[in-house]
Structure formats: C-alpha cells, structure tokens
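The complex appears here minus one protein chain, its other protein chains still in place.
What follows is chain A.
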Amino acid sequence: MPPETQSGMSLTLAAVQTLNGLQLGVLLFLVAAGLTLVFGVMDFINLAHGVQYMMGAYFAVAGYALTSNFLAALAFAVLGSLALGLLLERLVFRRLYRRSHLDQVLGTFGIIIFLNELARTVWGATPRTLPVPEALSGSILLMDGLLYPVYRLAILAAGLVVAALLYVLVRWSRAGMLVRAGASNPRMLSALGIDVDRLFAGVVGFGAMLAGFAGLMAAPILSVGSSMGDDLLVLAFVVIVIGGIGSIRGAFVGALAVGLVDTLGRSFATDIFKLFLAPAAANEAGPALASMLIYILMAGVLFFAPSGLFGAKTA
C-alpha cells in the first residue's frame, strides 16, 4: 500500500473511531446523568443504577415479545424503569439516605446481586436480543469494507436530544431549579418548606428512567444479559467523578471524554506502542494501557480540579 493511501486510510479509521467514541459517550451520559443527580442532590451512592440500565433492556425485550413493536418496547422500557426506580426508592433507598456511604454501598450492592439473579431466573441464562427497528435497520458505507448501522447514528442523535432536553429542564424548569438547589444545599431547601422526600423520589425515578432508556437504546446492538450493567456502572462513576458530582453538564462532558478516550485508546494504543516496541511487547502493553487510560484521565482531572470539571459542591 502506498504511504498516502495508508495515511488516508488511518484518517478515515480515526474518524470512524471518533464516531464510535462519541456514541459510547452519549450512552454513558444517559446512565451517568441519573447517577450524578442522585449522588449530587441526595448524597446517596446508588450502585444499583447499573442494574436499572439492565432492567430497562429486559423490559424492552419483554415489551417487544408481547407486541412486536419497537415503540411499544420503548414505552415498556421507559415506564417499567420509572416504576422500578420509584419502587426501589420507596422500599430500600429511602431507608438509606441518612445512613453512611458504606451502608448505602452495601444496600444497593445487594440490589445488584438480587436483580441480576432475578433477571437470570426470569429470562434465563442465555442472553436475549431486541431487533433493530425496521426504520433504522439500514447501514451506510462509512469506510471501505465497513458498513455502519444507521441505528448507531440514531443512538448518537437520541443521546444528544435527551442531553439538550435535560439541560433545558434542569436550567429553566421549577423542578430543575429545585434539583440544582438540592445539589448545592439540601438542608436549606428543606428549611424553605420543599417536600424533599418527593423531590428525592422524583430524582431517583427520573434517573432510573434515563438508565432504562439507555438500556433500551443499547439492546439492539448489544445482547441483553444478566450483569450487562455492571461494567457500565464503573464507567458511569468515572464519568461523574470527572464531570463533577451533581452536574449534568459535567456528566455530559465527562461521558464524551471517557467514551472518546476509551475507544481511541483501544483502537490505537497497540499501534502506537508498535512504533517503538517489539510487536509482542506492544501487544502486552497496548491493551494494558488502553484499559487504564480512562482512570489516568480521571486521576489527571482530579489532580487539577479536585471536585471535578463542573463540581457543584466545594466540599
């Protein structure tokens, strides 16, 4: 291959990988948005947020099995997740708000194990699938030999739309104002006569709904299986720590940064190492570094901005 074709090729590849990174980023944002609100407003560590993503995907699969309609599956996922979020809040979370972070971690970790096994018992150990909706089932030739599913672009678009809506909601609505107030000073909020319990339940339910929506969006490209939310939860925590706890804007920027760094790292770290290392050593070092990159990013951000990029609190 002549050099100019090679570099042209890498440029296209880099563009495709950037797109992949952004798409992972918006998916992460949908999960992280709820997590950061719950953590920021209520000072509540909800490890069960990842399983709510999983349950959203399962609700979608169940909805699709009943109706064979993607929009109905969407309704199932969103409403089911909302209901599940409110139910968990009422039964479990409410009892944990005033307790230590360790108790919260233990309690919500129990929910992870419980819901993972429940999903496996109800839907079986074999992962389930949700077909790509008919209207979005096409693909475009993005680079030679690679078809890019339109659905992946739809995820990107849907994520951006939700992000915009969320921004408007938090910035301009009364509920959004209360949430922001809660994030910076919850005690004052309750002293002013706001029903904090209802606000908290609303935030948890809304967060669960967003996570469920993310699960639904991911279901047609991934498979729906028990524990699918566990790894995503870790990434979502990295995102909110980078973005600043309680900040939607921070979650958005953090999610895109993590998505891009992770994807580009996985794509190019080994090749970059090959420039100055033997192939075998590069194969060792590349993947190792790629899996560490987002944590290095997090450590770097925390070094310069200890409360994250857009941290609401200066605690």
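In this section, a residue touches a chain if its C-beta (ideal position, glycine included) is under 8 Å from a C-beta of that chain, and two chains touch if they have at least 3 such contacts; residues count from 1.
One rule holds in what follows: contacts and distances are computed from a predicted model.
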Listed names "Transport permease protein", "ABC transporter substrate-binding protein", "histidine kinase" or "Cell shape-determining protein MreC", matching UniProt entry of the absent chain: "ABC transporter substrate-binding protein"
Full-complex contact with the absent chain, from A:72, A:105 or A:221: A:221
Touch list for chain A against the chain that is not drawn: 9-10, 12-13, 16-17, 20-21, 23-24, 116-117, 120, 124-129, 132, 139, 143-149, 152, 221-223, 225-228, 231, 263, 266-267, 270, 279, 283, 286-288, 290-291
